[in-house]
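The complex appears here without one of its protein chains, the remainder shown in place.
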Amino acid sequence: MYSRKVIEEFTDPKNVGVIEDADGVGETGSTVDGDIITIYIKVKDEVLEDVRFKTFGCVVAISTSTMVTQLAKGKKIDEALKITNKDVIDALGGLPEDKRRCSGFALAALHKAIEDYKERGTA
Amino acid sequence: MYSRKVIEEFTDPKNVGVIEDADGVGETGSTVDGDIITIYIKVKDEVLEDVRFKTFGCVVAISTSTMVTQLAKGKKIDEALKITNKDVIDALGGLPEDKRRCSGFALAALHKAIEDYKERGTA
Amino acid sequence: MKRIYMDHSATTEVDPLVLDSMLPYFTEKFGNASSLHSFGQEAIEALSAARQQVADSIGAKANEIIFTSGGTESDNLAIRGVLAKKKNDTSRSQHIITSMIEHPAVLSTCSFLESIGYEVTYVPVDSEGVLDLDKLERSVRDDTSIISIMHANNEIGTIQPVKDIARIARDKDVYFHTDAVQSFGKIPVDVNEMGVDMLSISSHKIHGPKGAGVLYVREGTELEPFIFGGGHEQGLRPGTENIPGIVGLGKAMSLAKERLGHDPEHMLRLRDSLIDRIFDSLDDVRLNGHPTQRLPNNVNLSFRYVEGESLLMLLDVKGIAISTASACSSISKKESHVLSSIGLNADYIHGTIRISLGKDNTIEETDHVVQSLQESVGKLREMSAISKS
Partner (left out) sequence: MKRIYMDHSATTEVDPLVLDSMLPYFTEKFGNASSLHSFGQEAIEALSAARQQVADSIGAKANEIIFTSGGTESDNLAIRGVLAKKKNDTSRSQHIITSMIEHPAVLSTCSFLESIGYEVTYVPVDSEGVLDLDKLERSVRDDTSIISIMHANNEIGTIQPVKDIARIARDKDVYFHTDAVQSFGKIPVDVNEMGVDMLSISSHKIHGPKGAGVLYVREGTELEPFIFGGGHEQGLRPGTENIPGIVGLGKAMSLAKERLGHDPEHMLRLRDSLIDRIFDSLDDVRLNGHPTQRLPNNVNLSFRYVEGESLLMLLDVKGIAISTASACSSISKKESHVLSSIGLNADYIHGTIRISLGKDNTIEETDHVVQSLQESVGKLREMSAISKS
């Protein structure tokens, strides 16, 4: 059902954790649905210097979370915003059809974190 | 499904044939139903000296035919009339439930043959 | 005594290659295909591979294959599935067309449907068992939902003109289901060539295990399940999948498809030689069904003055296994609806047997059968209360 890559990322996730002095935080999901993804970003010169996540959720939620952090980390914010859902899925070697819905949560959380960062900047 | 005895009697039936100068002939069944049993008797001093059959029909029709002739042959008419359907079935080591109906045809043909003999006598 | 099995239309022995393919799924890869763990994944992989094998064998796509417990269930699902779906579409739902010589799986389903208010037209066949296409065409109504006509008959082996039926169905925009339980593996079965919307297959008739079957459902055909439970098989057939059975079925269908260039030809040679020699050696015999438009493995004969069950048992004593009518009804000696539908005389009807050949039958076996038939028919005719004279 899950690709080998999904299982690899899931069992050995990178960038797990909280950034205490994050420049932006984004959260998606709800405990009722059983999935919550929080993404923390640290920005320097418009570059995502650090990206971390905390996820309560299924295999897809966790593996997309770690993949999104890996794809985003080191990228400029503009470039990071260009990461598509398809990029995430491809990087994971595909996802089961019936799990496609949840694959967008992590990316959405990243977008929210970047928004949060931008809002803070303009505040 | 069929007892060993039924198969034995069926594959090696005794008393097959026509008695040309029979003292009584009885027939049951119809070609439409696919079963016709004819029983011929030869009587001497009220004893069934010879009993023969011709049967077009299923395994039960044939095996009860030969069994009825064997049970009746050599018996006094009075005694032959006392042969019950159960006697025939027991002598065959039992018959399948759903074939019980056809097991009475051969005995009925014997009764008809005896009737025929009696009618001829009174004629 | 070496036994001779010539009742392959009733059921077949499982091919050793098929059994081998099944064995790992009983004790090692025994998972439930609904489980997420590795045991479940093994089951899912087996299921997908079998589905692909089945699809490839009939020119279908994998997502068009629904696994069932056998031919009977497949027939029920096809007909009742379509009707259930169309239930609320009142203009197109009340009427079903089938033939007079279908298997009980279709006929009993139709009687049930009649009992709950549907109307069924039973199209007749000619004396060789071929469907009356004109009558079929004329029987289509505005409210006809489905036509279900078998590919080849299980008793007399007559092959129906399914392409023509499919054309009529398509013209009239009615679903066409065919029961290919007897035809698959004997003659080509390709769902696109044939133009069918649904097609039934039963594993145990093609050297696969008992307890598995297929309903092919063309993409876009709208069905509802008639058994309810979990959402297996695209929601059309709930219940934990019978993985070993399905694996065996997939293998059996692959093998049958591969051997289609060889096995049927072999059976055909045996069939025709058997028929010729029986006619040479016995009088008052009739061949039922179509002389050429018939399954390569079917020989259906009526012997006058002889009763079928008795003949069957005399042959059985000699180690030869054949059948009287359809295997389903041979225990209750009621008249075959197929033989009455082709107008066979009562004279002959009771003396009918079916010899159905298999790929492994040999010419030597047919020699033995011809000789045994001659002896047995002779013996029964001598004993018979009716005869020529």
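Order as written gives the chain letters A, B and C; numbering starts at 1 within each chain.
Criterion: a contact is a pair of C-beta atoms (placed from the backbone, for glycine too) under 8 Å apart; a residue touches a chain by one contact, two chains touch by 3 or more.
Computed from a predicted structure; not experimentally measured.
Engineer: List the neighbours, among the chains on screen, of the chain that has been left out.
Structural biologist: A, B, C
Engineer: Thinking of the whole complex, not just what is shown, which of C:81, C:195 or C:244 touches the missing chain?
Structural biologist: Residue touching the chain left out of view: C:244.
Engineer: I need the residue numbers on chain C that touch the omitted chain, in ascending order.
Structural biologist: 3, 5, 7, 10-14, 16, 19, 26-28, 30-32, 34-40, 69-73, 75-76, 103-105, 108-109, 111-112, 202, 204, 209-212, 226-232, 238-245, 309, 312-313, 315-316, 319-324, 327-332
Engineer: Pick out the residues on chain A that sit against the missing chain.
Structural biologist: For chain A, the residues touching the absent chain are 2, 7, 10-11, 13, 16, 27, 29, 31-32, 34-38, 53-59, 61-62, 98.
Engineer: Applying the definition given at the start, please give the residues of chain B touching the unseen chain.
Structural biologist: Missing-chain contacts on chain B: residues 1.
Rule of thumb we're sticking to: only the chains that are shown with their structure count from here on.
Engineer: With chain centres defined as C-alpha means, what is the inter-centre distance between chain A and chain B in Å?
Structural biologist: 91
Engineer: How big is the gap, in whole Å, between where the Cα atoms of chain B centre and where those of chain C centre?
Structural biologist: 41
Engineer: At which residue positions does chain B touch at least two other chains?
Structural biologist: Within chain B, no residue contacts more than one other chain.
Engineer: Note the residues in chain C that touch 2 or more other chains, in rising order.
Structural biologist: As it turns out, chain C has no residue touching two or more other chains.
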